[in-house]
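Quick one: this structure, given as structure tokens, is what I'll be asking you about.
A single protein chain has been removed from this complex, and every other one stays in its place.
Showing chain A:
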Amino acid sequence: MKEKIVKVILILLGGAFLIIMLVLPLATVLVYALRQGFETFSKAITDEYAVKALHLTLLATGITVIVNTIFGVFAAWTIAKFRFRGKQALTTLIDIPFSISPIIAGLVFILVFGRIGWAYPLLEAWDIKIVFAVPGIVLATIFVTFPFVSRELIPLMQAQGSDEEEAAALMGAGGFRIFFKVTLPHIKWGLLYGVILCTARSLGEFGAVSVVSGHLRGKTNTLPLHVEILFNEFKLTAAFSVSSILVLIAVIILILRNIVEYRVKREER
């Protein structure tokens, strides 16, 4: 009997916590977004600046995911399948963006590529703009989401060991062939999982991007930054309408993630 009461209390506590921390805030976003009717909502999300912000966010996310996927696979392959000096140092280096505050991530780019940065004269000579322009936003996003793919792959590849690759090498397969025929099929779901996480994080990145953006409306404003601007302009409904796009994308990504997780589990069996 006593055990049952404890059980019920624990379940209620857990449920209440979930509702207060996750369900209510998300529901609030939707309620606020649709508070003034669907017309205001659709006007907010088809606003010129909102659409441009969405484009920029998708562009930055696209480039980020490509770069980090390629890099992540290389890094994981190197770290998991080979033995070399400085391996631990490399692993730690890759993890830095996880532990560093996004504002520092943004500031380092300003200190390197900004007008007072050491690389500025060089950029000026070539007429290239990095910070306060689109490349800076992409760089900041890449930096922040750097470890997502590799961190997902390294434990997976280490667990699988390098026996199969060695066997393939003994039978005369080249590096590329080994990778595509032996390694990739084993890690594909883990890779996809990493890519999905990386996408989710890139879409929502706020801190580092805010530092390098310069907040130029219609030029360097990403969707999360646009939400902040609208909020500061007392346009609450519009802010939450735009937020709901981000929430929607997040939900789609979570569904994809669950599908992938399910496939991974089935494959492992």
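The definition used in the following text is that contacts are C-beta pairs under 8 Å (C-beta built on N, C-alpha and C of every residue); 3 or more make two chains touch, one makes a residue touch a chain; residues count from 1.
The criterion applied here is as follows: contacts and distances are computed from a predicted model.
J.: Quick one: the chain not pictured, UniProt calls it what, "Sulfate transport system substrate-binding protein", "Alpha-D-ribose 1-methylphosphonate 5-phosphate C-P lyase", "Sulfurtransferase-like selenium metabolism protein YedF" or "Hydrogenase 2 operon protein HybA"?
T.: "Sulfate transport system substrate-binding protein"
J.: Check each of A:Leu26, A:Ile45, A:Leu59 or A:Leu197 against the chain that is not shown and name the one that touches it.
T.: A:Leu59
J.: Pick from A:Ala44, A:Ile110, A:Ile142 or A:Leu223: which residue touches the chain that isn't shown?
T.: Residue touching the chain left out of view: A:Ile110.
J.: So that we can see where the missing chain sits, which residues of chain A does it touch?
T.: 55, 58-59, 62-63, 65-66, 110, 113-117, 120, 129, 131-132, 134, 185, 214-219, 229, 231-234, 236
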